[in-house]
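With one protein chain withheld, the remaining protein chains of the complex are depicted in position.
Showing chain A:
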Amino acid sequence: MSIHIQVQTDDFNVGDEHNTLCSNNKSDGAVVTFTGLVREFSSGDNVIALELEHYPGMTEQLLQSIAEQAQTRWQLARICIIHRVGYLALGEQIVFVGVTSRHRQAAFEGAQFIMDYLKNHATFWKKEHFKDSSNWVEFKQSDKQAMGRWES
């Protein structure tokens, strides 16, 4: 089993990450990947960019722990989590989660679990930039509810 965690300012290439998950991997029949993008999501003004900051050290430990928890619940041979920080323009990639498993159900569920836990626990903070102003993003209750389904 392998876990790859990366917090970086640079962009990532989904194709390359997908290939890494698949290469020399004869036991897994499923790969699920998720990519999060910067969208113009705020009500009112359109977002032109996001600024992401994190708690270096703690963030990586938390992501590692989330991946390990996922591996205790599902048979996930390979997990890759990449999260970007810094100033990200509209349309840019923010986060990548990729997992491999023998079968698709574990891969789908594992990837979703990781994203839900990441949103609720990983020490990142987002600030939206508009044309003339900026605003820290508030924690969403819907993210907390999304995590609830894994707590049974």
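Throughout what follows, a residue touches a chain if its C-beta (ideal position, glycine included) is under 8 Å from a C-beta of that chain, and two chains touch if they have at least 3 such contacts; residues count from 1.
By our rule, contacts and distances are computed from a predicted model.
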(request) Assuming one chain is omitted from the figure, identify its UniProt name from "Molybdopterin synthase sulfur carrier subunit", "Caffeine dehydrogenase subunit beta", "ABC-type spermidine/putrescine transport system permease subunit I" or "Serine/threonine-protein phosphatase". (result) "Molybdopterin synthase sulfur carrier subunit"
(message) So one chain is hidden, and I want to know which residue out of A:Thr20, A:Thr33, A:Gln75 or A:Thr123 touches that hidden chain in the complete assembly.
(response) A:Thr123
(message) One chain isn't shown here. Among A:Gln8, A:Asn46 or A:Gln61, which residue touches it?
(response) A:Gln61
(request) Determine and list the chain A residues touching the chain excluded from the picture. (result) 36, 52-55, 57-58, 61, 83, 94-95, 115, 118-126, 136-140, 143
